[in-house]
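For this view, one protein chain was removed and the others were kept in their places.
So, subunit A:
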Amino acid sequence: MHETRYHRPSSLDEAAKILSASADGRYLSGGQTLIPTMKHRLAEPTDLIDLTRLAELKGISESGGALTIGAATTHAEVASSDAVRKAIPALAALAGKIGDPAVRHKGTIGGSIANNDPGADYPAAALGLGATIHTSKRAIAADDFFKGMFTTALEDGEIVTKVSFPIPTKAAYEKFHNAASRYALTGVFVAVTKGGDVRVAVTGAGASGVFRAGGIEAALSSTFAADAIGGVAIDSSDLLSDIHGSADYRANLIKVMAERAVAAIA
């Protein structure tokens, strides 16, 4: 296996310095995608810079109507956090159903959002709740952050430090998992903001990663009920089609999962 140097910096500054000094360094924040990729020799970084021990990236707090979660917080920590369960129970539930127990104890919210896997759950929550992604350089609205499959607004060397979720009036997440990988084949996050807006974010189904389902948002804005969704047309031409599910099937799942999410909170 390719030789890789492992680093455990004690500050963001140090992490950035190590990265810029390395020939081909990569940040490591749980490694649930990067390590398997390295095992297959599809990535061979010279240096791995572990961000998960940085105090600056830890912690869960609530203030000003928003719940803020440090980027190095594991899925298991989010799932079991009393603060998250109280403020946004749908987010705690989502975290508790990511992958399997091993994944949940290693994977982090920052790693998940920065990786933006098209089947990951957190991007749906971030987009659905209208979160703000804080980085080592700036704050980015979720609507501007996710730029397509495995692509984000992050620049080279920019680190996600925390994610701030506005606490909604109500929210729910429904996932239809890929039977094999247990990633979301289609996951739908539905939220009603304190301002009364309905936001619906879809993961797993989009050919360009997570996206907002405008048609469903419009239908729910006029009537917030599961049966308001039935008449919405979903354009399957923008959806993924692979051995695990055709675009047509994913289009169906978007509506069914949205209906179930709405039914849970309507």
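To be clear about the criterion, a contact is a pair of C-beta atoms (placed from the backbone, for glycine too) under 8 Å apart; a residue touches a chain by one contact, two chains touch by 3 or more; residues count from 1.
Everything that follows uses one rule, which is that contacts and distances are computed from a predicted model.
In the listed set "2-iminoacetate synthase", "Carbon-monoxide dehydrogenase large subunit", "ABC transporter ATP-binding protein" or "Cytochrome c-type biogenesis protein CcmE", the entry agreeing with the UniProt name of the missing subunit chain is "Carbon-monoxide dehydrogenase large subunit". Of the listed positions A:A23, A:A179 or A:A233, the one in contact with the omitted chain in the full complex is A:A179. For subunit A, the residues touching the chain absent from view are 1-2, 40-41, 176, 179-181, 243-246, 249, 252-253, 256, 259.
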